[in-house]
Structure formats: structure tokens, C-alpha cells
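One protein chain omitted, others in place.
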Amino acid sequence: MERNQHTTDLDGFDYMANSGIEEKDRDLSGMLIALIIIAVLTFFQYLGLY
Amino acid sequence: MIHCLKKLFPFFCVLVAFILMTDGRIRQAYALDDPHGLEPADDMTFFPHLPGLRNKVFKNYLGQGKSLSEAVVLRGSEISDGKATVPAGGLFYLSETSGDAAPLRRDPFLLLGEHTYLVDLESSTYTVKDFSVKGGRKAQVEDTGYRMWYDYATDHYEKPYAELALISPSGGWPLEFPIASVFAEREEIRTIKIGEGYVEQLEKFCMDKEYLYGASRFVAKNITYDEAQFESIEFPWITEATFSMHRPIVMDVRQDDYRLYFDKRIYAFRRPDGFLVRVTGFTGGKVYAEKLIKPITAQGYKSMCKKKDDYHLTIPDLDIRIEIMVQPLHLKNSDFVPWSTGKSHGFQEGVLNFVVYRRLINVRHGEPWPLDKRYKVLLEPNMMTGMLQRLLIENAEPITFDKDHNTCTGPVKWSNFWNRPAFKVVVDKLDGNVVREQYLRDYFFARTENMVFWPKEGRHNIDFFIGSSPVLEPILEDTFLTRLADPSFGTVVEESQFTSYPKVISDSSFYEPDHTAPFVPRLDGLMRKYTRDRKKNRLISAESIFIRGSYVDYRNGKIIIPPAGLCYSSRNSRNMRTLSGEEFYMLGEKAYLASFRSSTIVRKNVHLDFWKNQPMGDGNLMYWQDELLGIRNKTLRMTDHCYLDDRPVGEMSLMKYSGNRWGAHFLIAQGLDRDTGNRYLMPEIFAEGATWIIPEYVGSNYLKIREFGTPSIESFSFTYKKPKETLMGAGEHAKIGAYDLQCASIDPDAKTVALVLIDETGKEVASKTLGPLDEGAIGLLPQYLPVAEKMQFTHEDIHVELDIYDPFKEGKARLYLYSQIQMLKRDTPFEFDDRFMVRPDVCGHCYQLNEVLLDNPAPIILDKDHPVYEGPKRKDGTPLFRIVIDHFDGEMIHAWHMETIEDDELHSTDNLAFRPRNNIDVLIGVTGTIEGFLRLSMLPRLGFMESWRISSHGPETKLSGSVNTGGSAHIRR
Partner (left out) sequence: MNNAQAIAYDVRRKSFLTSLYTFREVLPGLLAMFFIAIFSNNLAGVPNPFTLENLFQWLDWVIGPLNHQPFFQILNSNFVWNPILLGLIIGNIFGVPDSWKRGLSYIHMLMPLGIIMLGPHFMIFHAFKLGFWPILIIVVSLFLTATVTLWFTKLFRLDDRHGSIIAGGLSTGDPHAGVILMPLIKAKGYQVMNASIGVILFGIIAMLILPLIAAPFNIPEKYMGLVAAVGVGNGSQSLYAAYASSYEAGRYAYWFDVGRHVIMPAGFIYVFLVMFIRKLRNPEDPNIRATRGINKFPVWLGVFIFIWVLACLHLFKEPAHHAIFNMVKWDFSLAAAALGLSISFRDIIGAGVRGFVVTCAAGLLRIVFLLAAILLCIKTGLLTV
């Protein structure tokens, strides 16, 4: 298959591909960061810090 | 429905115009050939923003911020037969600075979009002798382009005093000044010996024939209701101004040595009285010029024409001007400039610096703009300081737009890269007597929207005001109310900013409603009608409701209206006078004023701090520096200060309980009297009507007041029953209430009437001789209460008064009989609803009843469980209005309205939270109080109307009286 030059490097790493354990890990990281940001911003607002 | 209203709008305008005309404020039909000093058409288009018209705050050498703004204005246009014509002076570019721009201060100024500096001014005083203006007119002051506007006259003791304004060619004026020729001069107030606290009414009424305002002076000869004659009018006149188009180059002075300025050397040789500055060629061989100049400091007198030459070396051939300035840091905390905040651009170290201005452009008043001969320049001074406040570049010849000529380019702007027209007016689709498309394009090629909002109908002129220059406020003086009340776009509701710290006010007394509060000009159930007094004067009696200081406590999900926050107000178009048969409305019902009790509140040795506007991050102002004058009467506030030749000028305002200001700001300064050769004149004391201030000391941030007095009102009495007019001869009887009134005797010579009141049993219960209505008494009526009371006979709920205008006819006395009189005392519960307190307000001039307010003494709390609150109840127990919260999520109010029931019909406002709000402040109805609130918030409101019209979000930075301050918190109240 021809390499998609936009997304795939010479090592065959396709940055738009997303599946398996790696997908789950990425989802988990995103989720955690999102929850942390939401929690911190909400908490700070409750404390009246902004 | 709105569509119908839109169609009705032209009729609405005609109606308003008709009302204004029949109201005695006849608008003059001005000759089209001179639009100077006149405003654009009433229906002109206002757009607050166009990228090429800048609004900036730049600091000057002293660190003082100057709000600069630009606008393009078109006025006096006409359309006929597919042609639009604009007279000479009709299309102008306007640049304005807050305060003024003076030489030797490195004051910034915008010039067709360029950030420039004013470096020099030539100014003088223009004097006109024996000038007169008819009532309601805007008379030209010779051929200066200025106009004197005789706004209106009112009377005291049946003698006239007038409010006038000197209008600059742009249409701007700083304030309306009161003046008279028949009353006591202000200095006479010093002769009054009076105690402290509540004292009797003053007989003396002060109104000077001379109005002093820094560099302006107006001396009245004879003021009548129809005409104002002046002995002299003096105002500042700028003939020439020089701007530097670039930032100056700033470099240290090295004494007896030189600094290189490009290929020139600038030497500074120390001399006992300054520096000898010499400019030579690169090698020092050729001397271009040399001059002894003194370093510039902050003292204002140096800007005087005869002094300022000592402070600069200007070499026109080299296009430079050299000044020596002291490092601003070294001015910090000095006695002269306590406001200096830090160093301005270019100053780094050293104490004395050369400041070299280049790219100098010189403009002369009334002469062509140097880059474009089609336009000429007008220089408008600040009327108080005489320094530059506005620069106008206006068309020298009339302009015509038609099918073949749909574009007019504005004056050519100076640019570092490309001199090009600063703007372009495009008038398309001229169709008979209307235009259907028109816009303005700036030098960034950005254009406005179509200035014709309803292209199908078209517009009958092409007048507009684009930009947010504060001069719009005086320009719109006549029409702002009509514009804000325009029903074409429904009730305008501005969205609130939701923050973690919304404003919280513990008591709304003396506060005004939020500047974004929706304005509902009309709600059925609130009266607004013409009434006539005994002299057949037509007066408007109107009611209004306003809510002030309300807020959402989002932590508890409640809407709070603090004490004094929900107000009902009833007012007439002027003060309600006793003995004049005046009517007003009381909760929708007509009431007839009988009398009132007012006095003077005097305070001595008052310390008044400068009100430094320090809102707590919530835009919510605090007024802890206020000095109260009586209880819930008025409060004195020092709102600002400035310097005239380094003398501090204090500016104060007298706030009424309603949150409205009484009259214009007061200005007083010490030592600026005319006998000492000052270029500026300012009164040392303030005395207008019955309000006066005698200062001990006027400082820049503190005033010590030796004596201060103003009226206060304690109670008023009225009846809902129409008084009966009767002619009674001696011995005649009349039925009045439960009593029989007998006229015991009449003495037409002594002008007295003896009356006796007899009860049902035939027993005499009271008697009084009304009068004498002699010359002395007539000279003090109707305002002077001790004399007025001599013409009135009051017993329990009976009140009889003598007609003071036509007292006797064929040996009989003309009397007015009032029955079922009731008295409402200040700070007592309202008779039909003890949830509301009575708060009458008094006129600061004349002691008469100004306004009847009812407000809540306890906070009102609304939430999801209590979404309705009933306003003050009438005699029959029904409320005048209801506040209904339709949808509130605990933080944002999404829908609420106010409703009234009249003749069993429910009348409701639009949704007053069409865009989410965090308070329920509102203005409903039109009275003087509402008008005052709207006047303070005029510019942000008009600016927001544009966002509302096109359903876009409101601008983040709002315009206001002096632009770009992020709201209206700074407006001097």
C-alpha cells in the first residue's frame, strides 16, 4: 500500500491511526487531563479565585 | 408586531417633533448653508465602530491618560430629485481628546488615524459684545461657527432665569449654564447668617448674571423668557496648532557637549537661566540655529503664548522642534503632579532630556488642510482651559451625490507609507427623495453596514455619525430620548457579564440603576399626560418605575432587590409648586398638590474627599467619600479636579436620593478672580437658587467646606378630589368637606380675605385671614413658603387657598377649596401599603416638591419559589404593577417581565431578560429621573443598540462618556 505522506512516516508510524491498547491509553490520558482541568477550574471558581 | 411598530416609527418621530414644538421648544428652521454648531438630522445613523476610526488611551509626558477618539460626521444633508446635497461644513472628520491637549506636555492627539503629538498652539480670546438670542434658538455668534443656544427658561418668584450653552462648530458643548439678570449675585450668599442643621427657607434666591468657566465668560444684560441679552461673551479661540506626526526622539542632555541626532549635533551649554541649545551639522561646523531654552516642567502657566517661546527651539528648515524635559520619574509624587504615574516612552535615565519632535504639520483655524485643499481645518478649544479639545476637517465646498457621482473621498491622510483618503462616503441607490444604500469606507478599506436600516422605505437624508467620540452626547441632547425609546427594535436587553463576584449593594439609596438596565419607555398603567396649572401652563405629569442595585446571589439562587431598590416615581416636567393648582399622578390616580413643608439643611466645616473611583472589581461603585446632607435628601460628592494655571479646580456634584444628579457639576477654585490678571476665571463659591457652597480650601483631592446649604422637604399634602374653584363675597358660605366655609370679610385694598370654618353643629372650629397679597408678597410667591402659607388656610383635611394670580373679582375673592387632604411625611409608610416608604424629593433651587418616590425599606428577595412580587398597592388593594420572574436558573435570569393591570386588562413588558441578565434593574416610563439615568448611560446604550439590531454579542469594551474604559464605571456622577 502506498504510504500516506501526510500521516505516515518512514518507519510506518501513521499518526492518524488509532486503535488497540494505544487508543485506550490515549483516551485515558485525555480523559484524565480533561477531568483535572474541569475539576480545577470549577473548584477555583467555587473558591472565588477568578 | 415589531414590523408594525417599525412602520409606525416615522409617525412616532413626527409626533415627538410635534410635541416638542407645541411644548414651546420650537426648533428653528436653520438655513442649510451653515450647519456649524448644529446636530445631524434626528434620524441620522449612528454606528459606534469602524476600524479606521480609532479609540485609544495614550499617556502624555506627565503620565496622564488621554482618551482619544475619532469620528466622521455628516449633517445638514438633503435629498431631492435623486440628488443628495451636503452643505459646506456638513461632512467632517473629528478628532477629540478627553480634557485637552496643550503645548509642552507631549499631549497625544489622533490625526486621521495617526498617533501624533500636539507641540504648539496659538490661542487668544474671542469677545462678542451685545449679543442676544431668542428663546429656543441656536443663534450664530457672528461668523465664528459657534452658536449660543437658549435651551429654556424657568422662573422663580415669577422672574426668569435661563439655561444656555455655547455650542462649538462640531455641535459639542461642555455644559448648560444657568444665568439671570434679576436675582442676587452669588457673592451675596456670604452675607447670610444662618445656623447649622435644619433651618428656615431662604428668602434670597441666588443666580448670578455672570457665568465664569475658566477661559470662557458670559455676562448677561437682560434675561427674559423670550430673549437672552448678553453684555459680553468671551470664549477661547485657537488660531494655529502644530502637530508632530512621529513619536519624538528622547535623549539625555550632556551639558556643554552634544548628542547626535541623525546627521546633526545638538549641543547644550549650561547657562544660569537655562541651556543654550545649538544645532549644528555632523562635524559641528555649520550652525543651523541656537537659542536659550529652559527645561519644561509641569507648571501650566508655561503654555501661555507669551511664555511658551522660552521653552523650545524650532527650526522649520530642519523640520524639528527641540524641548528639554525633566525625566517624568522625577516628577512622581511632586507637589505639582501628584497624578504622574511613571515614565513615558523614550525616557530611560538622566534627569534632563532633549525631546526632539519631527515631521511637523502646522494647521490654521479656518484654512485648508495642508494635504487636501478641498477640506479646511477647525480647531476647537476646551472652553475651560482654552487648549485644543477637538480638531475638525470639514468640506470647504458643498458636495452633491447623484447617480453618476456616488462617492466622496474624505481628506487625504498623512501616512508613513502612503498618503491616501482617510475615508470614502458612498451614497448608492438614490431614488427620488430617498436613499436606500449608503456606507462609509475607511483607509483600511473596511466599510460600515448599510446606513439605511429599512431600505424599502429609504431615508430622507444621508446624515450620520460614525465613531464613538464623546461629543456625540451633547450632539444628541435633543434626540437621545427619542432614539433610546425607538420601538422599531423592541425592548433592547443587554446581556450581563457573569462573574464570580457580581455586584452586591446593601442599600440602593443614592445609587442609579445599572447602565445596562433595559429601558421600557411605555407601559400601559403608568400615566404620562398633559396637565395644566392655574396659569394654564402645560405640564407633563408622568409616572415611572425603576429598579436599582438589584443582583443575583448565585450561591443561594436568589434575586435580591436591596432596600430602596424598587422605586415608584411620580414627577412633572418641572417642580410642583404650591398655590399653582398643580396636579400629579399618585399610583395611577390624579392627585392635586395642596402644600408641603420644606426647609434648608445647612452643614458647616465639612471635609470632602475626592471621590476616587475604586470599584471592587465588579464595576460596582462605592461612594464612601460622600457627605450626606440631611437624611435621604442629598449627598455631596467631589467628582473630579483639574488645574488652571496650577490652581486646583474642584468639581462637585449633588446627588439626589433617587440617584440622579441635581443640575450640572459645580466648579469652584480659589484665587482665579478677574482682578489679578489671570487668564482663567473661576468662581470662588457656588450659589445657585437655594443651594450654596462656601469653601474654606479647594485642594486637588480634598475640599474643606466652610458652609453648605440646600433645601430639604419633610412632607407634602394633596388630595385625590379635584379642588373646587369658587368666588366668595363677604358673608357667603360654601360647603367644604364636613364643614361650612364662611367668608367673614374681604378687604380688596389690603388684599386680605377673612375666613371662618364652621362644623356641622354650627361651631366655629378655625379661622384665618388670608393675605395680604401685596406687592411684597407677590414678589416672593409662589415659592417662598412663609408667605405662601399666608395665602392658605388649612384645618385637618381641609385646605383653602387664595388665587394669587387673579384674587378678586367684583368684590369677591377667588378661592380654591380642597377637601380630603392627606399628608405624606418623609420616611413614613405609604398609606395603602406599609411595605413601601414615602420619599419626597425637593428642588435644590426653590424648595418645591420635585418628585414623589415610594421605595422598599426592606430587601425584596425573589427566587424559584417566590417568582412574583407586587408593587405598591392602591386604595383598592390592587398593586400598580407586578414583577414576574418567568425563568431563573439560580445564576442567570432568562426571562422576566413587569406587568400592570388597567381596566381589567393585563399589560406586560417584553421579556426583560431576552439576553440573560444577572440583575433585574430596569427603567420603565419616562420622567426626568429616568431621563437623567439615560443621559449618563447614553453612549453605551446607543452603542449596544447596534449589536442588538444585528443579533451580535455586545462589544467587550464599551464606549462611554470618555471612551475605552471598559464600561461606564468611570463616568463622573
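Labels for the chains are A and B, by order of writing; each one numbers its residues from 1.
Note that a residue touches a chain if its C-beta (ideal position, glycine included) is under 8 Å from a C-beta of that chain, and two chains touch if they have at least 3 such contacts.
Computed from a predicted model, the values in this text were never measured in an experiment.
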So which shown chains sit in contact with the chain we cannot see? A, B
May I ask which residue of B:449, B:524, B:553 or B:870 touches the chain that does not appear here? B:449
Positions on subunit A contacted by the hidden chain, ascending: 4-10, 12-31, 33-35, 37-38, 41-42, 44-46, 50
To test your reading of the contact rule: which positions on subunit B touch the chain that is missing from view? 1-3, 6, 50-51, 439, 444-450, 488-490, 498-500, 554, 886-887, 889-892, 894-895, 911, 914, 916, 949-952
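Note that only the chains that are shown with their structure count from here on.
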How many angstrom lie between the CA centroids of subunit A and subunit B, rounded to a whole number? 57
The residues of subunit A that touch subunit B in their complex are 45, 48, 50
Show which residues of subunit B lie in contact with subunit A when the two form their complex. 500-501
